[in-house]
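A protein chain is absent from this complex, but the other protein chains hold their places.
Then we have subunit A:
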Amino acid sequence: MILIDTDVVTLSRLQFALTALYHFLFVPLTLGLVWMLAIMESVYVMTGREVWKRMVQFWGVLFGINFAMGVATGVTMEFQFGMNWAYYSHYVGDIFGAPLAIEGLMAFFLEATLIGVFFVGWDRLSRIKHLLVTWFLALGTSLSALWILVANAWMQHPVGSAFNPATMRMEVTSFSEVLFNTVAQEKFVHTVSAGYVLGAMFVLSISAWYLLRGRNVDFAKRSMTVAASFGLAAALSVVVLGDESGYGVSLNQKMKMAAIEAMWETEPAPAPFTVFGLPDLEQRTTHYALKIPWVMGLIGTRSLDQTMPGINELVDDAKGRIGNGIQAYDAMLMLRQNKDDAQAKATLAAHDKDLGYALLLKKYVDDPRRATPADIQQAADSTIPNVPVLFWSFRIMVACGFYFIALFALSFWKASKRTLDSQRWYLRLALWSLPLPWIAIELGWIVAEYGRQPWAIEGVLPTALGVSAVSTGQILTSLGGFVLFYTALAVVDAVLMLKFARKGPDGLGIWPPATTVLSSDRP
């Protein structure tokens, strides 16, 4: 038996969070911007007007810089499961690995193979063929998100699988359940919509900056029109499907839901929604809570009579499940001695859904069967995620979501009235809104992933057990390396993005057309 070093756990988690949040700065922009390119190029092919092609080429330069960062930081994610989360990889690789591999086969291959032709193929391909390349590139990026989120959804809601004591891991029982996991569908649409909002905001903000400067006016207005329509649809979708996702969470991850709402006690149905408050983890109460009656019950249960369990009730449930889990754990060890032990098989079959709860005890006691009531209480309490962080992350994210609807609706209205450049306050608002989608997206990741703690796989594998047998020195070294290289890359990325955005289509000679043509320029 190898004891788990809590420093290794902390450092591994820190490294994962930092690299994932960093990766997630670039991926959503790729997801959104590529569809803007596809729309612009479609208009070019349909109307034959050169300016639309130049729009694709200009925004394509910025897309290319961002795409490179997304690819570079994505490799880290794949490596990291094996490097820092070896036991996780062993324990769930049978299920979790498959969508990742299929992502490579179906999506990443497609986008990575086509990205080069997208940039250098303008002279080598007919208009239609190049348009198809762009569309398949866009399709590839969204499919990529689909498979990654199928994998992630299984971490949130592990369906279609069962524990196998002979191999000491989870194995697939129904791949179609994993694939058609309702959580995966909600997450996919919510996440790609968020990316689309970011892509639209990116084009909207930079174009607004040109209009404020009186540069590239025609070019910027067209870009803003595309961004406004695409952005409005995306913002509506991200909020509506975010609500769907929230409903899914209230069904499948009750503790995460209760934590987001800082709902300590089970409230009589329909539960109120806390707009403001200061959740206090120590005293398990929310100070200065400002509540709106009924709203939470309606969102969470879509009914007037179903209650939503509070945190304290869920901790009591967890205690019961830990008890069942210990029986499953005991049976598992007996099966290791004698794999034909019929009674142990029956016990394990009855309680294997709670085995993960016994593993929560491993943080406090080497053998869960020897846990004291105090250990069990501690393990049950550890199922409460960081309530204040979730409470506020969620609220800021949602507020951003409603703001996006308003801003894109206004933009859409102004675009259809052809008054995009009539008011400077609007252009400034559009410009300074640029960071908001990034903030909302990162907070969304925190709600989803930090909110799942202490679990790596909800109810199945505690995060602390998933780590590798590596030393703190090893992780510190790689963490230091990441901080160093990622910071350097962030600086280079920012410098290049600003440089090319500032130069703009006029400065780059893309539009109005100069004597030398950029079409043979590389990404």
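Couple of notes before you dig in:
To be clear about the criterion, a contact is a pair of C-beta atoms (placed from the backbone, for glycine too) under 8 Å apart; a residue touches a chain by one contact, two chains touch by 3 or more; residues count from 1.
The definition used in the following text is that contacts and distances are computed from a predicted model.
Looking at the choices "Aspartyl/glutamyl-tRNA(Asn/Gln) amidotransferase subunit C", "Cytochrome d ubiquinol oxidase subunit 2", "1,2-phenylacetyl-CoA epoxidase subunit A" or "Dihydroorotase", the name in the UniProt record of the chain not drawn here is "Cytochrome d ubiquinol oxidase subunit 2".
Taking the complete complex into account, A:Ile102 is the one of A:Leu21, A:Ile102 or A:Leu236 that touches the chain left out.
Although one chain is not drawn, the whole complex shows that of A:Met46, A:Val75 or A:Leu278 it is A:Val75 that touches it. From the options A:Ala17, A:Val43, A:Val120 or A:Val389, the residue with contact to the chain not on display is A:Val120. Checked against the full complex, the one of A:Val45, A:Met83 or A:Val365 touching the unshown chain is A:Met83.
If you put the missing chain back, the residues of subunit A touching it would be 1-2, 64-65, 67-69, 71-73, 75-76, 78-79, 81-84, 86-87, 89-90, 93-98, 100-106, 108-110, 112-117, 119-121, 124-125, 164, 166-169, 171-173, 175, 336, 468-470, 474, 477-478, 481, 485, 489, 492-493, 496, 499-500, 508-509, 516-518, 520-523.
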